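What you see is the complex with one protein chain gone and the rest in place.
Chain naming follows the written order as A, B and C, and within any one chain the residues start at number 1.
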Amino acid sequence: MISSSPKSRENAWLWLYKIMSGLLIFFVLGLHFLVNHLVEKGGLLSYADVVHYYTNPIIPVIEVTFLVLAVSHSLIGIRSIVLDLNPSGKVLQFIDWCFIALGSAAIFYGIALVIIVVSRATGV
Amino acid sequence: MSLTNKPHVIIIGAGFTGCATAHDLALRGFDITVVERGEIASGTSGRTHGLLHSGARYCVNDPEAALECIEENATLRKIARPCIEFNGGIFIALDESDLAYADSFIEGINSCHIQVNELKPAHVLAQEPNLNPHILAAYAVPDGAFDPLRLALAFAATSKENGAHFLLHHEVQELMVDGQGNICGVKTWDRHADRKIDIKGDMVVNATGAWAGQIAGLAGVRVPVIPTPGVMVAYNQRLVQHVINRLNVPGDGDIVLPQRRMSVIGTTSFTVEDVDYIPVTDEQIRLMYERACALVPAIRQAHQRGAYMSARPLIGSSVQGRSLSRTFKCYDHQESDGVTGFVTITGGKATTCRAMAEKTADLVCRKLGILAECRTKEMELTSYRKFYLYGYS
Amino acid sequence: MSNRPSPLHFWRWFDPRARQVGTWAFIINRITALGLTAYLFIHLIVLGQLALGPQYYDQFIAFAKLPVVKIGELAVLAAGIIHALNGIRVALTGLGFAVRWQKHMLYSLMCLAALGIFVVFVKLFLLD
Partner (left out) sequence: MSSIRWKVTFIITRQRSKSKCYQQPFLLEVDPDEYILDCIERIWAFHDRSLTFRHACHHSTCGACGMRVNGVEKLTCITAIRSVTQDGGTVHIEPLRNFPVLSDLVVDMSTFFLRLEQVNAATVLPLQEACLPGEIKDQPVIESGQYERLVDCIECGLCISACPTALTSSSYQGPATLAAIQQGCQPGNQPFQILLADHEDGVWRCHSAYECSAVCPSNVDPAARIMNLRRRILTQHIRSLFSRQPEEAKNE
């Protein structure tokens, strides 16, 4: 009765994280557009533009923050939709691992990309 | 049905009386099956006004019913607290004829040992500002309001805890008769599954209230029950906290009852033949509205939320309607008609359902030769929600 | 059909018949959430291509100027705007603030979203 989907661990902190990351994404995205607009007035139309864009040290910080927030926000959100489908404990555990793997892969992959571009931008 | 050696009693009807009787008999060690053609309290019981009578309304004209009411009022407050909002009631006099009634009212109330307090009109208006300001006299009595379905369910739930079975949506179509002409069970139609089920029992209790005459008819005996419907209209604001009664001979639309977020005004009194469907007419609603406005003028600012009708089972005699007694009667059909295995309980008020059950259970015990004391007076009822927790049968 | 709760009834989430605006907000939020998540991962993969070198990037920019892609871009931005603005409402009411005004908030935020989407539309299709 108390729960038919054990260990879903839906809780206050997860919920608060979902809300807070959502709000932060909102601000970071705003910042992203603002910086984008100020730094590269014509938009990132060529590869050179992009590389130049990343010479500003604030850019990779913003991009990585955004990446982490967006990936975690979306996966936690999708997970709460999955919970509504009443998965069994085992299925949910499997899905959790998939999401953790997918999320960390996406974040590492994104960071790697940023490092590649930044390294080209700074010529390291 | 019966797997034990306990005597098996079939109760027809899961209204207040049926549920309370099931509770009483289950406590006395009987095996109980309650058959009901609808849902718990889907007949008269559910559609009562919800007034937990102190007996004051009947103390002049019907002291027998008044005495039953005040005794059961105290008992129910003890055993069924979660179903009752107990704020007391006030009888108010608004004209000379009301004042003239006051003396006989006080006399009646004292002889029935109902606790009464005379209140100053200004004091009443301070507590109940929505009342008609032209109050001439006021008396406080221990009236209350209850939730009809939940009260019936509380009895039913407790009986279930003690082993009773409930077959809801099972309509009794015939009574089973053995070779000697004794009633030995019921033939029912299970409306959930659309199939016939026969249930054998040592005794059949007819607790069908206003329908008691029809069920008794199946056994070829007569019960003089006169279905006497009354209309009630619910308004969408709780304008008073006490039950407001007109201080006069019981009449139409002279009670305003607070219940949850509503004020419910009742009632009328007339007689009908068929009780399965009684329409509510516009005239009756209008009458209720006018009478309610006399007691609580603020009703004018409220909106009608519901209007309904319920058929009191009054015991027949040569008089009609309002003057019929509100007391109950238990019929032993062996004594009156020579039919064994069949008893009828009808009449009474919702407030007195436990006492009706006690009387019926006493009779059943006597007839089946069982020695067991009634224990329902002191035993607190279990949560009404538990009725549903033990499955639906 | 069975009447008890079942994961197979998930399509009823998206059935707004006879429901109130709260359900519309719920549906929009859920659909945009799924859409944006899908976009997020596709976007990451595409970005991976871009990092490979200038020739890929220029190819992509040419591709991005196709009208079909632009419509997709508009859809993503619209979804983002709607999800974000409704998110503000969900966050506020979810913390117990202005719950009484959730409908009004939804209406005004969606008007704002429409305005935002219009600006994006102008920027994408008319100012280029």
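FYI, contacts are C-beta pairs under 8 Å (C-beta built on N, C-alpha and C of every residue); 3 or more make two chains touch, one makes a residue touch a chain.
Remember, it's a predicted structure, so these values are computed and weren't measured experimentally.
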Partners of the unshown chain among those that are drawn: A, B, C
Residue of B:Arg28, B:Arg47 or B:Lys367 in touch with the missing chain, whole complex considered: B:Arg47
Sole residue of B:Ile84, B:Ala164, B:Val225 or B:Ala292 that reaches the chain not shown, by the stated touch rule: B:Ile84
Among B:Ile10, B:Ala138, B:Ala156 or B:Met262, residue touching the chain not depicted: B:Met262
Option touching the unshown chain, where B:Pro133, B:Gly220, B:Gly251 or B:Gly306 are the choices: B:Gly306
Contacting the left-out chain in the complete assembly, out of B:Leu136, B:Val280 or B:Ala294: B:Val280
Chain C residues touching the omitted chain (full complex): 1-10, 12-13, 17-20, 22-23, 25-26, 29-30, 90, 93-96, 99-100, 102-103
Chain B residues that touch the omitted chain in the full complex: 38-42, 45-47, 50, 81-87, 126-127, 129-130, 145, 147-150, 152, 169, 171, 191-194, 232, 234, 238, 241, 258-262, 264, 276-277, 279-280, 282, 285, 305-308, 383, 385-386, 388-389, 391-392
Chain A, residues in touch with the chain not shown (by the definition above): 1-5, 7-16, 80, 83-86
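We take it that only the chains that are shown with their structure count from here on.
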Centroid distance [mean C-alpha coordinates] between chain C and chain A, Å: 16
Length of the line joining the C-alpha centres of chain B and chain C, rounded to whole Å: 58
Distance between chain centroids, defined by C-alpha means - chain A, chain B (Å): 65
Per-residue multi-chain contacts in chain B, two or more chains: none
Residue list for chain C, restricted to those that touch at least two other chains: none
Touching residues (chain side chain C, partner chain A) in the complex: 5-7, 10, 13, 30, 33-34, 36-37, 40-41, 44, 47-48, 50-51, 53-54, 57-58, 61, 80, 84, 87-88, 90-91, 94-95
Interface residues, chain A side, partner chain C - complex: 15, 19, 22-23, 25-26, 29, 45-48, 50, 70-71, 74-75, 77-78, 81, 84-87, 106, 109-110, 113, 116-117
